[in-house]
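As you look at this complex, bear in mind that one protein chain is not there, while each of the others sits in place.
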Amino acid sequence: MIRAAIVAAPIDVAGLLDEVTAECTGATTCFVGTVRDVNDGRAVTGIEYSAYAAMAIEEMTRIGTEARAQFGDVRIVIEHRVGTLGLRDVSVAIAVSHARRAPALDAQRFAIEELKRRVPIWKCEHYVDGDRQWVDPTAIASDAPAVARGGQ
Amino acid sequence: MIRAAIVAAPIDVAGLLDEVTAECTGATTCFVGTVRDVNDGRAVTGIEYSAYAAMAIEEMTRIGTEARAQFGDVRIVIEHRVGTLGLRDVSVAIAVSHARRAPALDAQRFAIEELKRRVPIWKCEHYVDGDRQWVDPTAIASDAPAVARGGQ
Amino acid sequence: MTELQVLLFASYAEAFGASAVTVSVPDRGTVEDVVAALRVLPGGHVLPARPLVSVDRRYAPGAVPVHAGQEVALIPPVAGG
Partner (left out) sequence: MTELQVLLFASYAEAFGASAVTVSVPDRGTVEDVVAALRVLPGGHVLPARPLVSVDRRYAPGAVPVHAGQEVALIPPVAGG
């Protein structure tokens, strides 16, 4: 069981947990990303998320498929929110379940790491001083897959 | 921030997630244990949990303290339920948050592994055939801390 | 001799038919002495070679001294989660 979505409304984390939990599962994990008040030393007031929704949904679904191939029969739901979020708002939630805890924990970590590495979603941070800036993780250290890079 | 509890009522997982999430945190994780329909090949109808509540709370609090020493300034809440639970009911929930995801994920795994290894909680499984049995993980492989064993 | 109350839980409570029993141990006795005294009670045959014991809510190795007034418990194999 895999489901992925890009949503504009607040994410119902408890609903996702309930969705993946079944009578045959014994361990459910959840990763929740929230908007933090400081990034790289600058005071943040909010984050504007945007996505290439059609591809993001496909890429998140592929991550779910890979997680099942690597960690066994996990049930996984990934939702990422877009739009303007305030401090403490949930930007992403990944719920994973399995009969046993190790695969659920492994798949949870795999899914958030892969999501951050390759799902086409962007964030523009808004700062206390009124400035705004698109976050570019590759400006620090490139961790995008080399094979996936186009251009010359 | 550390809180641990043994509870008789259903665990409010969303409430725990909200409790640990703060403006200074960016990653919140949750581990949820639920009653599974099969254990060791036997069909389970429910599990009766009991605890040495006073010591369990202290031991879970110590696990939280150790997690903070090892993984940094995590916020952690652990609740374990006692009483008779049916399939899919939540037996334990561990919510952890941190500014960044790696410490939150590491502390989450540490906490559930330690809880299973040393917190004085017991479960009696009830089976479809009417039988019941106290679960003894040491009957398979002893993983209790040698130093902690009394007796001769 | 010192009289100590020992808390019992789960499978041990069922085996001993009580949620606590009182045992006598030598003055300056240890956790090992508590276990030896429990072992000879009705139900004591279920105890493993080296059962877990807690003193004042912490696991205590066999050599730890026990005193009247401490909270002593015999801990069955734990199975939380």
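The chains carry the letters A, B and C, assigned in the order they are written, with residues numbered from 1 in each.
Here is the rule we use: a residue touches a chain if its C-beta (ideal position, glycine included) is under 8 Å from a C-beta of that chain, and two chains touch if they have at least 3 such contacts.
Please read these numbers as outputs of a predicted model, since none were measured by experiment.
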| item | value |
| --- | --- |
| Partners of the unshown chain among those that are drawn | A |
| Residue in contact with the excluded chain [from A:1, A:55 or A:102] | A:55 |
| Residues in chain A touching the chain absent from view | 33, 49-52, 54-56, 58-59, 80, 91-92, 112, 115-124, 134-139, 144-145, 147-152 |
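As a working rule, only the chains that are shown with their structure count from here on.
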| item | value |
| --- | --- |
| Labels of chains that are neighbours to chain A and to chain C | B |
| Which two chains share the largest set of C-beta contact pairs | B-C |
| Whole-Å gap separating chain A and chain C, where each centre is the average of the chain's CA atoms | 49 |
| Chain A-chain B separation of Cα centroids, rounded to whole Å | 25 |
| Touching two or more other chains - residue numbers and ranges from chain B | 33, 112 |
| Touching two or more other chains - residue numbers and ranges from chain C | 81 |
